[in-house]
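Missing here: one protein chain of the complex. Every other protein chain is in place.
For chain A:
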Amino acid sequence: MSANHDGANLLEVRGLTKIFGTLTACDHIDLNIAKGEIHALLGENGAGKSTLVKMLFGSLEPNSGEIFWNGQAVRITSPGAAKKLGIGMVFQHFSLFEALTAAENIALSLDDGSPISSIAAKARALSYSYGLPLDPESLVGDLSVGERQRIEIIRCLLQTPQLIILDEPTSVLTPQEADKLFETLERLRSEGKSILYISHRLEEVKRICDRATVLRHGKVVGHCNPREQTASSLARMMVGSEVQAVVRAPVEGIETAQPLLEIRGLNRKPATPFSIPLKNISLNVRAGEVIGIAGVAGNGQGEFFESVSGEVLQQDTASVRIRGKDAGGLTITGRRLLGAAFVPEERLGHGAAPRMKLSENLLLSRHATDGKAFVGTGGMVRSGAVYAASQRIIEAMDVRKSAPDPEAAALSGGNLQKFIVGRELDRRPSVMVVNQPTWGVDAGAAAHIRQALIELSRSGSAVLVISQDLDELFEISDAIAVMHNGELSKPMPIAEATFEKVGLLMGGAEPGHAEHTLETA
């Protein structure tokens, strides 16, 4: 199965190098993928995985190095050339038109001019034969993220590729959906197809991959059989050092603690045809606890965050209460002045203005709450005080940067996230709402951020974390609620929560059903 002898290699990469300016994103990468194997590509964010894959798929041209396909040297100059060779790719971020049907989306990428009806029939047959049932006539906008991923996979399979590249495929799936995907991948392997599987989830790599190539800082640091490794030994290869485990002390007397953030019957109509309405969401976050909200992406988390933060106001002013005061009618500034702090999912362009300096980005969220310290008479900005505060945050959060006060866009994702989280922590907010606290952040920085959130709660604040990363939620939450299709389940105390229970709710099981299992458990 994991054939490793010469001649059976479908793809061989020798010394592939890509340089962007002063950064060597890929430095002499060697990689062999045998026929009929699932090969994992492991690495932290910024390790060079995406760059490598883009070169294999023809979106980027390497500066040097060779690619052999079935033993023949090839130049992959475009995605079209890659498809002709037999390389297919399923991207992490889907490129689908929401207003078109699944079949129409597939037809757009097949430029052979065949009629949509025949494409739909083929797609339907293929989808059932691989256990990924899909209705080609359905509008993409109506489909769940898991179903959209199926379209991407079917679209890729229709081109009968020999090598399928999957970029973080399970990041948008429930545990149960991921199981189904794994079955499909094993089926493809048994048909002799090869798969390059990009992930940072070590457990699933151990479970389905035959071999792994680990990248760090653009270099290959090792090839291994993931089944012979432990998750922590793989993590050590990826990170290059031990990752500090997050410590979460149990809280006592939380039942009697005061709720600092109360959400009561929050409803929101969809703002666009493809956004999710929020339905009667209720939740209390008490002083001293971390509540996690799990859910597959696109189930209303973004809409929920906007409603809680005050970027969108509520008609019913009592539907959001902060420290006992009705806040539904207050703007984000008003809510901040009540003691709340917010960290949105998107860093560049939402949490931070990309072309502005870090000190200016500090002012972005704190110009009102720290008005006395940062803004003087007549609306003049005290840039000295702002700069000093930003340096304090940079130090506290260990933000690595190349200049004293660089533009936000010049920082790596992890470092910018540390700054954005640190910017809010520095205020000691009594309510902290974070959407995807460690999305795309390397392991070391992620541990730092998670620990900081737990410590904030233990110092008497209410912390609400929205995340798609279940491992993360189980690590930091005192209770987990699940958002599905705009509805929120009751929070499950962490002692009673399991991956399976949360996964079922993420997939849309009745919230009541979960409560029932809780009572009987």
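By definition in this document, contacts are C-beta pairs under 8 Å (C-beta built on N, C-alpha and C of every residue); 3 or more make two chains touch, one makes a residue touch a chain; residues count from 1.
What we mean here is this: contacts and distances are computed from a predicted model.
According to its UniProt record, the chain left out of view corresponds to "ABC transporter permease" among "Ferritin-like domain-containing protein", "Molybdopterin-dependent oxidoreductase", "ABC transporter permease" or "Cytochrome c oxidase subunit 1".
When the whole complex is considered, the residue among A:61, A:186 or A:316 that touches the unshown chain is A:61.
When you scan A:350, A:400 or A:428 for touch with the missing chain, the hit is A:350. Here the missing chain is touched by one residue of A:363, A:416, A:441 or A:462, and it is A:363. In the complete complex, the residue from A:294, A:358, A:375 or A:466 that touches the missing chain is A:375. Considering A:179, A:311, A:326 or A:455, the position touching the chain not shown turns out to be A:311 (whole complex). Screening A:220, A:332 or A:421 for touch with the missing chain picks out A:332.
Considering the complete assembly, chain A touches the hidden chain via residues 20-21, 54, 58-61, 77-81, 309-311, 331-333, 336, 342, 344, 346, 349-356, 360, 363-365, 367-368, 375, 378-381, 383.
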